[in-house]
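Following this message is one structure expressed as structure tokens.
Apart from one protein chain that is not included, each protein chain of the complex appears where it belongs.
On to chain A.
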Amino acid sequence: MNKRLINILVPLISIVLGLVIGAIVMAVSGFNPVDGYMALWNGIFMDTYTLGETVRQITPYVFSGLAVAFAFRTGLFNIGVEGQLIMGWLAAAYVGQAFELPAIIHVPLALIAAAVAGALWAFIPGLLKAKLQVHEVIVTIMLNYTALHVANAFIEMISGGGERTDKIHESASLRSEFFESITDYSRMHWGFVLALIAVMVMWFILEKTTRGYELKAVGFNKHASQYAGMNVSKNIILAMVISGAFAGLGGAMEALGTFENMTKLHASTGIGFDGIAVALLGANQPFGVLLGAILFGSLKYGGLNMPSEAGVPTEIVSIVIALIIFFVASGYVIRVALERFGKRKEVK
């Protein structure tokens, strides 16, 4: 089969499948699927406000997706993005409210603090994996809970027993009046530019540097890499730390953009866990992650409008969105199947 044809067919089939099955779910539950999808569409693209908010929603997903993808590419399964993101959020919120500095220093400082906090939180499982062969999945999962409660305790300490940290100073904020004016007060902020830069950075590290090559090599085959003279444990730790830094920056997006402070969390934010799906959607490629985050974030945000405009309950919305994402992700399966099928024919 023609490669180009496959390229066009596979996503078309998978998205249509997702939409159709989603429509069936809505119809069976007694809701009008056309209204539902219309509301979803409006929720994403209706006006500048929803567009701005959609971008806002996408931004942290890019970072959490990159964090997961980076670890995947280096043979590690970082489920702790959630926790690293929370630590980054906390660090950025703290730096944002505790110091008064000119914006040119304050913003970078808060971002660096977030990246370092996320990196430190990921350093622990990296170290344990490298030195003691403790599986990173277990450690990172457990550290998610630890992060949640540590952050809550810190918020209480910083705010003197309150529920939330003070608002960050304006000099640390990523929001801008310009975006507010063109998007009718949406919470869109400069973070999306940083997200794009982060995509470039990850691509550069992995594809253009020796270190990136080593990281990938260790991921492919630890023993071969060691035999080739690479320092395996150092590379494992480094991979986790870079992954954690991306996650921490995702937290900074919430601290410096969306919320401009941090409230005690009752439960995980979900952004870190969704990052796993985003990374898989994007096939662990930096630019793929960007597209995965755009799809994921848009659906998530647009879905909020479905109960409001079409009366579809949030539970059904979750199912419909999950179905669309499921079929887009399984598009790769369809593709592989099609290609295999084509190849076999050629051999014969």
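Some notes on this structure:
Keep in mind that, in the parts below, a residue touches a chain if its C-beta (ideal position, glycine included) is under 8 Å from a C-beta of that chain, and two chains touch if they have at least 3 such contacts; residues count from 1.
By definition in this document, contacts and distances are computed from a predicted model.
Of the candidates "Succinate dehydrogenase / fumarate reductase flavoprotein subunit", "Nucleoside-binding protein", "Transport permease protein" or "Transcriptional regulatory protein CusR", the chain left out of this view carries the UniProt protein name "Nucleoside-binding protein".
If you put the hidden chain back, the residue from A:L40, A:V55 or A:L256 that touches it is A:L40. Interface note for the absent chain: among A:G88, A:G191 or A:G282, the touching residue is A:G282. Seen across the whole complex, the unshown chain contacts chain A at 3, 7-8, 10-12, 14-16, 19, 34-35, 37-38, 40-42, 49, 53, 57, 149, 152, 156, 161-164, 185, 187, 254, 258-259, 261, 263-267, 269-270, 282-283, 285, 287-288, 291-292, 294-295, 301, 304-305, 307-308, 311, 314, 328, 331.
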